[in-house]
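Removed from the display is one protein chain of the complex; every other protein chain stays in position.
Up next is subunit A:
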Amino acid sequence: MRRIGIDTGGTFTDGVLWDDETGVVGSTKVSSDRHDPSRAVINAVGKLTADMDVEHVRYLVHGTTVATNASLERTGPRVAVLCTVGFRDVLEIARLMRPPDQIYDLRADPPPPLVRRRDRIEIDERIDHTGAVVRPLNVASVRRAAEIIRARGIESLAICFLYSYLNPDHERRTRDILAEQLPSVNVSLSSDVLPEFREYERSSTTALNAYLAPVVSGYLRQLDAAVSRWNQNTRLWIMQSNGGVASVDRAAQAPVTLLLSGPSGGVVAGRHLAEQAGVRDAITIDMGGTSFDVCVLASNEVRMTQERKVLEMPVTIPSVDILTIGAGGGSIGWVDRAGQFRVGPHSAGAHPGPACYGRGGEEPTVTDANLVLGVLGEDQRLGGEVSLKLSLAHRACERLGHRLGVRGQEAAWGIRRIVNAAMAGAVHAVSVGQGFDPRDFTLIAFGGAGPMHALDIAEEIDIPTVLVPAVPGCHSALGMVVTDVTHDYVVTHLSPVEEGLRQRVEQIFKQQESTANDQLESEEIGVQQRQLFRGLDMRYVGEQSSVAVPVTKRGSGWLSAAVAGFHQLHDRLYGFQVPDEPVEVVNVRLRAVGRLHGERLATPTPLMAEERADPAGWRSVAFGPSESDRLKVPVYRRGDLRPGSEIEGPAVVEQDDSTLLVTPGKRAGCDAWYSLWLSA
């Protein structure tokens, strides 16, 4: 059985072909198509399967940027929000605070609210904080709203009533009335999208869902049709922010769950790699053209967060806990008004791109610096497509050097050191900053540029070992073929741990499980393949932030076991516990997983004894600011490194999708799955 993973990125669309017996059997990169991303997807699929029988390709899993781009670039349609009388401005008032970068800005011009005030329409209804109706739904007010929406030609709307997470009746009845009057309008309910307390965060997430729905569902239906035309037996799945996949129908209904569709693939692939290699604690780094993503996999668990923002709007659905900073191959080196040397966060992006692309970029980027230093070779083609011009990179670095009073190579060296320091800082923040000791971790480096910088980052923060996958440039696509169907359900049930709570929560779990089973059924996941995980968010009474506690025990003692687990987790996360302090439940959670395959680990290739690879060539690489810091370094083709091969630094390993720098004093060895291990 075979599977294909396709990850759309800003510049390239990456594809991986996976075989259940042997693991990765092919990978490819094609140029992305900004106007119709599905063309590049089908193009990549064609390249991957050019010389095989496509009958055996059962799944195509896709990571998409359509939702992310539409939200960042605000290209979605006009949407309306129906809200409780007196609360039309929840989206605009937000949390009152200025974001950190605007505190000193007297002329701040933040993005306007996603929904204009005139399109936030009050409905006469009110439910109180116990879920009781204190003002029944006024049907006439819904009908009036429907008339306004029709007159304005609005195609998508969100319904966000107060306390709908406790009692969704008014939201549902409003939807039903609208369905009669406006049958073609897309409706998102806050009690479906995010039945959690905190009206701003819930409304913001739901409004964004309504904003994305028309764009994303249009794209997914189009792609689904194209995939069916290609091969009727291949089923399309969509990668979500939570690291699992969902059916096209489900993803089209909940596009807000796709904002980290691509990056979450990288983390899941990192977990797969760690599992395969027997690594318990890892940190994944993904360095591409514009950004650097870092994520901790402690005890091989993908950590989740609900604290993400898009254009200053919170999106509080569970997503893989990735920290992103503006550091990538396209990050620009510059001198600020005080004469200080800076790198990023501005990026030359794919267009015009680094100076060495010869597409009109003038500013020196990290890629230019790597080319000047010899980490990249002039004869290399990035992604097999883009050729590099050393003279243009040189000129850009010289210009920067002139402003700093140093020579071009020193400026290039500076760009590398400064960007490495920034990335090391981000890795430090997610490890030490969250109470982990990086010395216990393995750094998994991927993305086109990650392996060029990985050893420097590791050295900066004392990580002893670096692991580079076989196809680092298509690593996120790999994550898509090794993951499972995953759905997260949450309901707020704010209550102290007391008599009767166990039965009430049990009831909620059962409802969630029934919803989850219906969903998995509709996705044709057999009962044997299903796994359901219960969890509770708990906190000490009076605390604001809560701790996610897994509920593993069944039977009457499960709640007290969860409370005991909470105290322990609180201690681990926050450094203290207060056993005699009252504890309360905030949210009831269920994660439903549908296994798409059994054994996920491919068979290892036997290691060759004493395998020595021969370099394909030599080039001069600078390991310092001056000419005398240049060394003659062997350049290996990645394809020449077989299981058991070992090479010593300094060395460069080239492949179409990525380049690896082995610094002096380090060694690289190829393991049974073609991953490279780097250490001192």
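The definition used in the following text is that contacts are C-beta pairs under 8 Å (C-beta built on N, C-alpha and C of every residue); 3 or more make two chains touch, one makes a residue touch a chain; residues count from 1.
As a working rule, contacts and distances are computed from a predicted model.
Undergrad: Report the protein name recorded by UniProt for the chain absent from the figure; options are "Quinol:cytochrome C oxidoreductase", "ATP synthase gamma chain", "phosphoenolpyruvate--glycerone phosphotransferase" or "Hydantoinase B/oxoprolinase family protein".
TA: When "Quinol:cytochrome C oxidoreductase", "ATP synthase gamma chain", "phosphoenolpyruvate--glycerone phosphotransferase" or "Hydantoinase B/oxoprolinase family protein" are compared with UniProt, the left-out chain turns out to be "Hydantoinase B/oxoprolinase family protein".
Undergrad: Among A:P136, A:G218, A:G360 or A:G435, which one is in touch with the chain left out?
TA: The single option touching the absent chain is A:G435.
Undergrad: So one chain is hidden, and I want to know which residue out of A:H56, A:R198 or A:R502 touches that hidden chain in the complete assembly.
TA: Touching the chain that is not displayed is residue A:R198.
Undergrad: For the chain left off this view, which of A:R34, A:R74, A:R152 or A:K309 is in contact with it?
TA: With A:R34, A:R74, A:R152 or A:K309 as choices, the missing chain is touched by A:R152.
Undergrad: Which candidate, A:Y59, A:Y163 or A:Y211, sits in contact with the chain we can't see?
TA: Candidates A:Y59, A:Y163 or A:Y211; residue touching the omitted chain: A:Y163.
Undergrad: Can you name the residues of subunit A that touch the chain not displayed here?
TA: Subunit A touches the missing chain through residues 86-90, 92-100, 103-110, 116-118, 128-129, 148, 151-152, 162-163, 197-201, 336-343, 404-406, 410, 413-414, 417-418, 421-422, 425, 428-429, 432-435, 494, 542-545, 573-576, 578, 625.
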